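Worksheet: the structure to be examined is printed underneath.
All protein chains but one are shown at their positions in the complex.
For subunit A:
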Amino acid sequence: MSSYLVRRLLEAILVMVVVAIVAFTLFRFVGDPVNQMVGQDIGIAERDRLRAELGLDDGLLVQCGRFIWNALHFDFGISYKFRAPVTDLIAARLPATLELSLAASIFAIAAGIPLGVHTGIHRDGALSRLIMAGSLIGVSLPTFLIGILLIYLFSVTLHWLPSYGRGEVVSLGFWQTGFLTGSGLRALILPAVTLGLFQLTLVMRLVRSEMLEVLRTDYIRFARARGLTDRAIHFRHALKNTLVPVVTIIGLQIGSIIAFSIITETVFQWPGMGLLFIQAVQNADIPIMAAYLLLTAVIFVTINLIVDLIYRAIDPRIRMSGRV
């Protein structure tokens, strides 16, 4: 078990180094940083001085090594646009995105799995057909449209929920949370639903098809032949056997939710990382983009590792093969 963990951690580190090199190349290929920082009226001598100060005259490997070394110390340099350390900018935005992602994931999983189980068991029921038809909307409507429709209905027409922002936040040291205030929670609902809706339909459809598959297997027939109750068959045997692929997809999707909440954050003016990233792209703010790339990679690698550990908790056969 521990040797497995060590091996997986080494793999994770390798992935991170590769991503760091890719992030570093952003600096080399997306324009000249000095041009981004200074105005037109700065002379060549001044530019050269700045270039030397920033270490841009050093060899490629030296610069790359310095970038990785600094990244290890959570130092991603100064944002060209905001003139502030990238780390501080991201740290201020990260809680908003993580809270939104968490709410969206919980929404997607808590609704997606039961709906998938229901439609898998009662394949031809009227309610199942209705749910499946409805899920097509979730799959096919683009996120920004769903967001705008929700804003139109619940904010503009009904005045129930706020249409933008995070509401009031409470500061817990470095973490600003919206979970503890009424307006924070109310502000969370629409963006979380918008962000989670696609994931919900994905999880639901996956659980459904896996359930249909598992319900046809011999061990489910044998469980029926032993006279087990429907509840035991459906939840103790069938659902558990669908979980390995479902956990895989959920893991990947949570990564996507966190990394790519850009559209939802834009629609709802949610002060998270997605919004920061969009601004960085517009301004060619490479330090932010590079840090964002690394952060996304860390999130995916971490989630993958957790998913692998969950596999092993679910399926004893994977535990066995890992031991060899």
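Rule of thumb we're sticking to: a contact is a pair of C-beta atoms (placed from the backbone, for glycine too) under 8 Å apart; a residue touches a chain by one contact, two chains touch by 3 or more; residues count from 1.
Basically, contacts and distances are computed from a predicted model.
Novice: Looking at what's absent rather than what's present, what does UniProt name the missing chain, "Cytochrome C biogenesis protein", "MaoC family dehydratase N-terminal domain-containing protein", "MoaD/ThiS family protein" or "ABC transporter ATP-binding protein"?
Specialist: For the chain missing from the view, the UniProt record says "ABC transporter ATP-binding protein".
Novice: Hey, which of A:Ser79, A:Thr143, A:Asn241 or A:Ser261 is the one touching the hidden chain?
Specialist: In the full complex, the listed residue that touches the missing chain is A:Asn241.
Novice: Given that one chain is not shown, which residue among A:Ala223, A:Ile257 or A:Val307 touches it?
Specialist: A:Ala223
Novice: Among A:Asp75, A:Asp88 or A:Asp315, single out the residue that touches the unshown chain.
Specialist: With A:Asp75, A:Asp88 or A:Asp315 as choices, the missing chain is touched by A:Asp315.
Novice: Identify the residues of subunit A touching the omitted chain, counting contacts across the whole complex.
Specialist: Subunit A touches the missing chain through residues 217-219, 221-230, 232, 236-237, 240-241, 314-317, 320.
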